[in-house]
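Next up is a structure, given as structure tokens.
Our next item is subunit A:
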Amino acid sequence: MLLVGIAGAAMRTSRSAPARTLATAFAEFFRNTPPLVWIFFFYFALPGIGIKLSAFTAGTLALVFYQGAIAIEILRAGIEAVAEGQREAASALGLSPLQQFVNVVLPQAFRISLPALGNNLISLLKNTSLISAIGTIEITGIANDIIAIRLSSAELYLTLGVFYLVCVIVLSAMVRVSEQRLSRYGS
Partner candidate 1 sequence: MNEHYLAALREVLVQGLPVTIKVSVASILIAIGGGLVLGVLRALRNRALDTIIIGYVEILRGIPLLVLMFFVFFGLPQLGFHFLEVPSAIIALGLWGAANGAEIVRGAIFSISAGQSEAGTALGLNWLQVMVNVILPQAVKRMIPPFMSLFVATVESSSLAALIGVKDIVEIVRLRVENDPSLWIPLLLSILFIYFFINYPVSIASQRLERRLT
Partner candidate 2 sequence: MSMVTMNHVRKAFGSNEVLKDISLAVDPGEVCCIIGPSGSGKSTVLRCINRLVSIDGGEVVVDGLSVTDPKVKDVDLRRRVGMVFQQFNLFPHMTALQNVTLSPRKVRGLGAAEADELAMRLLAKVGLKEKAQQYPSQLSGGQQQRVAIARALAMEPKVMLFDEATSALDPEITGEVLAVMRDLAAEHTTMICVTHEMGFAREVGTHLVFMDGGVIVEEGKPRAIFDNPQAQRTKAFLSKVL
């Protein structure tokens, strides 16, 4: 997801118009459409043109694209937030645009974007529950199976909820810690 985000954001802010349009179109399209539908698309629709993916692959791919599109937007905002002066200084030092991007702009953009990226990660975690809709081995799916057998759904969903909640809390804490670590170098 991060790779898509970085590559996409780089294209989004690049100077070449075609790259920009392509990346923007990709990001905006995936961002404004439901991940569930994408999961359906990758799993059910692609076989129609001969691409058969396992439920796991389809689900993962769909989420990578969806959350990746959001990551592109987040990183784009982060890149734009990096002061113009930084790029000028890097230029003056003789770094090529690619070197500037990788060594100066990206690390700072990353640090700025960290909270939003953390949220994106959490949202990714929650969206994995959608994959149950295509019957993958995944917690929500297993819960539904258990319900079919034992019919005590209220408790089960509560437990499920608590499980996700704990994961989210742990993830949030990790994000916060990494935010603090990175901000020690000042912004």
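To be clear about the criterion, contacts are C-beta pairs under 8 Å (C-beta built on N, C-alpha and C of every residue); 3 or more make two chains touch, one makes a residue touch a chain; residues count from 1.
On the choice of candidates, all candidates are chains of the complex that A comes from, given by their letters.
Keep in mind that what you see is a predicted model, and the values were worked out from it rather than measured.
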- Touch-positive candidate for subunit A in this complex, from 1 or 2: 1
- Message: Residue numbers of subunit A touching candidate 1 in their complex, please.
- Response: 28-29, 31-38, 40-41, 44-45, 47-49, 122, 126-130, 132-133, 140, 143-144, 147, 152-154, 156-158, 160-161, 164-165, 168-169
